[in-house]
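Only a single protein chain was left out; the remaining protein chains are all shown in position.
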Amino acid sequence: MHLILFIVFAGFCLAGAINLLLQSHPINSALSLIVVMTSLAVLYLMLGAEFLAAAQVIVYAGAIMVLFTFVIMLLNAGREDRTLGSRAAGRVGFPAVVAVLAVIATMILHAHGLGVARLSDGITTTEELSAVLFTKLLLPFEVTSVLILIAILGAVALASRGNGDQERTGGR
Amino acid sequence: MNSFLMQEVPLSWYLLLSAALFSLGVVGFLIKRNLITVFMSIELMLNGVNLSFVTFAHQWHAVKGQIFVFFVMLVAAAEAAVGLAIIIAIFRARATLAVDRIDLMKL
Partner (left out) sequence: MIDNLHLWYIPLLPFIGFLINGIFGKRLPKWLVTMVALLAPLGAFCLVLVAAAFAFFPANSRDALGPDPYRALSSLPFTETCPLPWINIPALHVDFSFVLDQLSLVMLLVVTGVGFLIHVYSVGYMGDDKGYARYFSYLNLFLFFMSVLVLAGNALLMFVGWEGVGLASYLLIGFYFNKKSAADAGKKAFIVNRIGDVGFLIAMFLLVANFGTLTFTEIATKLGMDPGWNGGVVTVIALCLMLGAAGKSAQLPLYIWLPDAMEGPTPVSALIHAATMVTAGVYMVARTHALFDHSPFALSVVAIVGAATALFAATIALVQNDIKRVLAYSTISQLGYMFLGCGVAAYSAAIFHLMTHAFFKALLFLAAGAVIHSLGGEQDLRKMGGLWKKLPLTFAVTTAGVLAIVGIWPFAGFFSKDAILYAAYLQGPNGRVVCYVGMFTALLTSFYMFRLWCLAFLGKSRSEDSHLHGSPWSMRVPLVLLALLSICGGWIGIERANGWINMERFSGFLAPVIGMRVAVGGSGDVELTLSVLAVVLALLGGVSAVLLYGGASAYPARLAGFFSGGYRLLINKYYVDELYGATLVKPLLGFSKYILGWVVDVGILGGIAWLLGGIAMLAGAILQRWQSGNLRSYAAWLAAGAAVVLISLLVPWTTVWPASIAFVWKVSGH
């Protein structure tokens, strides 16, 4: 059962990722990414991380990807045009990625001590998670909320129309 | 039939999937020409890493791995917000979202 589920949803992940690369319109790429996100949520669930699966769907697929979609629609981004590329990207980047992938894959395959995963094996309850989160890691938790506040402020400041107009007319 | 209904998946497959997602994210970063799509590949990279964290958390039955994923998600959210605001600002200044055209350091 686990195997079938894994194959199906891993396949969705890979397909979504590859589709993201192959599509030329950004909205299609965004939708593929949503597919990836939700498949990953299922995979988390299979690994026993219930809370994270939920968070993945709510935060990533539900908020972040929606944000992406809104921005794409706001800016009216169209199909990508074939601009002058960067030769280095192709000639230097690709071999690097391939090499890294190969090395990591080799290491994973030759690693000992990696066990197996079974369904309903080692499920982490939300209660366990929060017990650690709100006692031992309270400070980082609060700090990250401040971080999000700052991010909001920054986003508002950057994207507000007032700034934009002034920049267009020459700026301060 | 038994093999078909195998209840076990070797954890190394999860890790391979994670590595594959990460690599695809990097490739996307390199070959995509739209700024927003580039940003999306970054999110893809982050997700790949998240998966490997969860896998190891399952392996060692450690909650900390999952908490780390939690924080990564948080930060990714903040980053997405700010990053998209920056993209909007760039679009206002340059009127283009093509990565190759945004090559001067000052706006």
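Order as written gives the chain letters A and B; numbering starts at 1 within each chain.
We adopt the following convention: a contact is a pair of C-beta atoms (placed from the backbone, for glycine too) under 8 Å apart; a residue touches a chain by one contact, two chains touch by 3 or more.
A quick note: this is a predicted structure, and the numbers were derived from the prediction, not measured.
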Request  = Would you indicate which residue among A:Val97, A:Leu137 or A:Ala151 is in contact with the undisplayed chain?
outcome  = A:Val97
Key: Residue of A:Leu3, A:Ala89, A:Leu114 or A:Ile148 in touch with the missing chain, whole complex considered   = A:Ala89
Ask   = For the full complex, which residue in B:Leu11, B:Leu30, B:Val54 or B:Ile87 touches the chain that was left out?
value = B:Leu30
Key: Absent-chain interface as seen on subunit B, which is shown   = 26, 29-31, 38, 99-100, 102-105
Remark   = Interface residues of subunit A toward the undisplayed chain are 85-90, 92-93, 95-97, 99-100, 103, 107
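To be clear about the criterion, only the chains that are shown with their structure count from here on.
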Task = State the interface residues of subunit B toward subunit A in the complex, per the touch definition above.
result = 4-17, 19-21, 23-28, 30-34, 36-37, 39-41, 43-44, 47, 50-51, 54-55, 57-59, 61, 63-64, 66-67, 69-71, 73-82, 84-89, 91-93, 97-98, 100-101, 107
Note = Interface with subunit B, subunit A side, in the complex: residues 1-4, 6, 10, 13-14, 17-18, 20-21, 26, 29-30, 33, 36-37, 40, 43-44, 46-49, 51-52, 55-56, 59-60, 63-64, 67-68, 71-72, 74-75, 77, 80-86, 89-90, 93-94, 97-98, 100-101, 104-105, 108-109, 111, 114-119, 122, 124, 128-129, 132-133, 137, 140, 144, 147-148, 150-152, 154-159, 163-164, 167-168
